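Only a single protein chain was left out; the remaining protein chains are all shown in position.
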Amino acid sequence: MIVVLKPNPNKEQLESLLNWLQDKGIQIHTSIGMSQTILGLVGETSSLDTDLIAALDIVEDVKRVQEPYKNANRKFHPEDTVITVGNTQIGGGTLTLMAGPCSVETEAQIIEVAKDVKASGATMLRGGAFKPRTSPYSFQGLGADGIELLKLAKQETGLPIVTEIMDASQLPLFKDVDVIQVGARNMQNFNLLKVLGAQEKPVMIKRGMSSTYEEWLMSAEYVMSKGNENVILCERGIRSFETYTRNTLDLAAIPVLRKLTHLPIIIDPSHATGKSFLVAPLAMSAVAGGADGLLIEVHNDPEHALCDGPQSLRPEAFDKLAHKLLSLHAFLKTQEA
Amino acid sequence: MIVVLKPNPNKEQLESLLNWLQDKGIQIHTSIGMSQTILGLVGETSSLDTDLIAALDIVEDVKRVQEPYKNANRKFHPEDTVITVGNTQIGGGTLTLMAGPCSVETEAQIIEVAKDVKASGATMLRGGAFKPRTSPYSFQGLGADGIELLKLAKQETGLPIVTEIMDASQLPLFKDVDVIQVGARNMQNFNLLKVLGAQEKPVMIKRGMSSTYEEWLMSAEYVMSKGNENVILCERGIRSFETYTRNTLDLAAIPVLRKLTHLPIIIDPSHATGKSFLVAPLAMSAVAGGADGLLIEVHNDPEHALCDGPQSLRPEAFDKLAHKLLSLHAFLKTQEA
Amino acid sequence: MIVVLKPNPNKEQLESLLNWLQDKGIQIHTSIGMSQTILGLVGETSSLDTDLIAALDIVEDVKRVQEPYKNANRKFHPEDTVITVGNTQIGGGTLTLMAGPCSVETEAQIIEVAKDVKASGATMLRGGAFKPRTSPYSFQGLGADGIELLKLAKQETGLPIVTEIMDASQLPLFKDVDVIQVGARNMQNFNLLKVLGAQEKPVMIKRGMSSTYEEWLMSAEYVMSKGNENVILCERGIRSFETYTRNTLDLAAIPVLRKLTHLPIIIDPSHATGKSFLVAPLAMSAVAGGADGLLIEVHNDPEHALCDGPQSLRPEAFDKLAHKLLSLHAFLKTQEA
Partner (left out) sequence: MIVVLKPNPNKEQLESLLNWLQDKGIQIHTSIGMSQTILGLVGETSSLDTDLIAALDIVEDVKRVQEPYKNANRKFHPEDTVITVGNTQIGGGTLTLMAGPCSVETEAQIIEVAKDVKASGATMLRGGAFKPRTSPYSFQGLGADGIELLKLAKQETGLPIVTEIMDASQLPLFKDVDVIQVGARNMQNFNLLKVLGAQEKPVMIKRGMSSTYEEWLMSAEYVMSKGNENVILCERGIRSFETYTRNTLDLAAIPVLRKLTHLPIIIDPSHATGKSFLVAPLAMSAVAGGADGLLIEVHNDPEHALCDGPQSLRPEAFDKLAHKLLSLHAFLKTQEA
């Protein structure tokens, strides 16, 4: 950590800061310049509160050199995390295809979609039971009933299921869910993250609409610091000034996260763009860029979907896309060798 | 609502759309152009799901003309909402000054600050008991104990208190709190909003870091649609590309919200900027722009604050600022006459 | 175009608007609702100034339905534009690889890099002679001398050259340049665009840091409306809140532009990210997403580059990447068939 002092710092205050740091076992290297003095702090600085130091009268600026996350940090955990879910794996060179409708609507719908996407090569079934909707007047999901329908589809097809939790109080309903999803709007619902860290199911954390990579990894750290190491990161687009697409899909997240963390990385091109014609090309981009998997909306009747229709693919379109994605993934494997 | 059709729409699908709309009591006005047909939908369109219509094959675009919120809408409620809290009022031409530390730390601290800010003219005491922190390793607030300390300070000074709730399960602890704050990260925690809508205490909703005015008003609508009309909106800066300030304070929110809604508008220059030297000028700007009040961080020892020190004012600085703000507010009143 | 009127519009003003529109040959379809009246305007609306109409007292909002660009619009020009430069083509299913240093520095440097990238499969040589630098104290490029050096490298290798123009007055120096690049900061330098529209060389327009797709296409339209149809669009990242990468590369631009326009689309992963380890994965993503080509920084000595070193690849790294990109492109061709 680097502390830049204001010109001519008050000597007593400086002494008091230096003593406080030394008491915490921090080594201090001082660079005295003509117009500025810089302190280089070395040691266990991740426990230091930068805000606290920045608040001091004699301090001009504080800059962190080391990442503030540990469990999620590749530096301390060089091997990729691979998460086993049912008979499939997420991470470790596989291509996870999570597919299904935005919302679970009826038994017929979810079972039909599940069969379709399984036949096309999907490895997991997605479907929303609790739906975070901007308007209180929009369909809010089937809730507990939706989860029951997902379980029927799982029984029927063997596909593990991933679905979103919106509040810690819903956790008992997720007993048979395979991966618990935290939505973008809840990425910094720290109470929820702590609760999910204290249970064992894998947690997939979607990136908040305006969250930095570091904030996102800190949310993973919330879960991991409570003991649950099975965290998956899902990029679903960030909010920018561009309004043609619903969000701006940030595919640099793949190689950036690959460097910073050992956790698996899933890309959601459906929610990111909000337009079905953009799903296939961006899914291809994600695979070529090294993603561990995709989260894709598929609906057997997108024209009557109860939510988020415009970005859903029909099963036939998903079938075609899944084949292209799997071929591309296989091709890229041959190139690595 | 306006529906723009794709060129040469399938006739059956169009008929089916028109019938569906007419069944819902919507009047349809059709404009047939050479390259495009436009449907003007008139009636109770706020119940129509734009996503659903946009998903249709024959539809190119859907544009809403009316606001999707009703209870929060000034069109249907032209009078300003005035909220009475203890012996003070929020809205209606008053200037509410909510002041206090970011975090409640000790009894001595909160009582001293409460007395100080009251003496300077503050009308409410703020202080965090549950703190949303980006890092699981940062101080998370005193929790229930913090609320107890706030209650002591309220007893001592008579100042009503406002403090943040992070999870619906904490509600029983808020029995003696006067205004319940929903933080920016929870602005779209819809479960929490519904729970707060089903109780009676005023709710102050901070704007999400990347939330539009409309999304913010829809969050107010979540609370109001459950029966609680006492909602306050608090602008605390949005996330932009500029990193010199922690966030970008959007003061246009004051006149924009004044037009769109009847709810009171509070400005938080402390969190918005993250730098204490910016608090006073932006607070002055907020009052001159017509804000109903301010939320300002004051700490008797910002150098040892357990969180968010750099933007806190010392009591003396707050005292000076409060006098300037109250003078300015009084001056502006004389100008209106 | 759709015009939403305010409730109870003044009748005379409405009549005057309707007459004015009819004089311009616009057909008007009126939808009268209980709380709102909507005018659907049909005809040659691209010549109408939306700002002018929106300024009227009786108008609440104006929404455009048709795109405001014509020459760049795929609707009026369904075939892909293919641009021939020397013995290479841009667009039409080829993969253009523009490679070379950020800045031209010495004869030895540019000739060596040109030979290297040609051997690796590059189809064009890039190199900056006029450099837009944030600081007046940074190296500003070799200017005219830099263009002379590029010409030597072209003579030596046969590679066509692309380099940036910063001001219309520099045009005479570009006589032997093959593609003239307009930088992100000049995307809305309309005088420059008009001058480039009145000459014949292909123009590659980089997207402005905070420009929408529509604004970018309008800049292409500036060039095309003056008679030069040879425009190439280059996505180089937009500015978002994320600071880990220099910019946020928006790969959705590829399929979006493919739909909206017939112009070729090049991706620049080097400037977009500012970090060399991100160039290869994002270049792969771009090719899989359907880009017509890439603009990649290659430097034989990035450690001593006079500008923008951190994102440059060494020739060996580019060689490896070019092979992967060309293999991927060839593989994708086989899948289409």
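Which chain is which? They are A, B and C, in the order written, and residues in each are numbered from 1.
Rule of thumb we're sticking to: a residue touches a chain if its C-beta (ideal position, glycine included) is under 8 Å from a C-beta of that chain, and two chains touch if they have at least 3 such contacts.
All values reported here derive from a predicted model rather than from experimental measurement.
S.K.: So one chain is hidden, and I want to know which residue out of B:Ser47, B:Gln155 or B:Thr243 touches that hidden chain in the complete assembly.
M.R.: Checking each option in B:Ser47, B:Gln155 or B:Thr243, the one touching the absent chain turns out to be B:Thr243.
S.K.: Which of C:Thr30, C:Gln66 or C:Ser225 touches the chain that is not shown?
M.R.: For the chain that is not drawn, the touching residue is C:Ser225.
S.K.: For subunit C, which positions touch the chain that isn't shown here?
M.R.: Contact residues on subunit C toward the absent chain are 46-47, 49, 51-52, 54-57, 68-69, 132-140, 166-169, 185-186, 188-192, 194, 209-210, 215, 218, 221-222, 225-226, 239, 302-310, 312.
S.K.: Residues on subunit B that touch the omitted chain in the whole complex?
M.R.: So the residues of subunit B touching the missing chain come out as 210, 212-214, 238, 240-245, 248-252, 254-256, 259, 272-273, 277-278, 281-282, 284-290, 324, 327-328, 331-332, 335.
S.K.: If the missing chain were put back, which residues of subunit A would it touch?
M.R.: On the subunit A side, contact with the omitted chain comes from 2, 4, 27, 29-36, 38, 40-43, 61, 63, 65-66, 210, 239-241, 243.
Just so it is clear, only the chains that are shown with their structure count from here on.
S.K.: Based on mean C-alpha positions, I'd like to know which chain lies farthest from subunit C.
M.R.: The most remote chain is B.
S.K.: Taking each chain's centre as its mean C-alpha position, how far apart are subunit A and subunit B in Å?
M.R.: From the centre of subunit A to the centre of subunit B is 27 Å.
S.K.: Please compute the C-alpha centroid of subunit A, do the same for subunit C, then give the distance between them in whole Å.
M.R.: Centres of subunit A and subunit C (C-alpha means) sit 31 Å apart.
S.K.: In angstrom, rounded to a whole number, how far apart do the mean CA points of subunit B and subunit C lie?
M.R.: 39
S.K.: Show the residues in subunit A shared as contacts by 2 or more other chains, in ascending order.
M.R.: Where subunit A meets two or more other chains at a single residue, that happens at 210.
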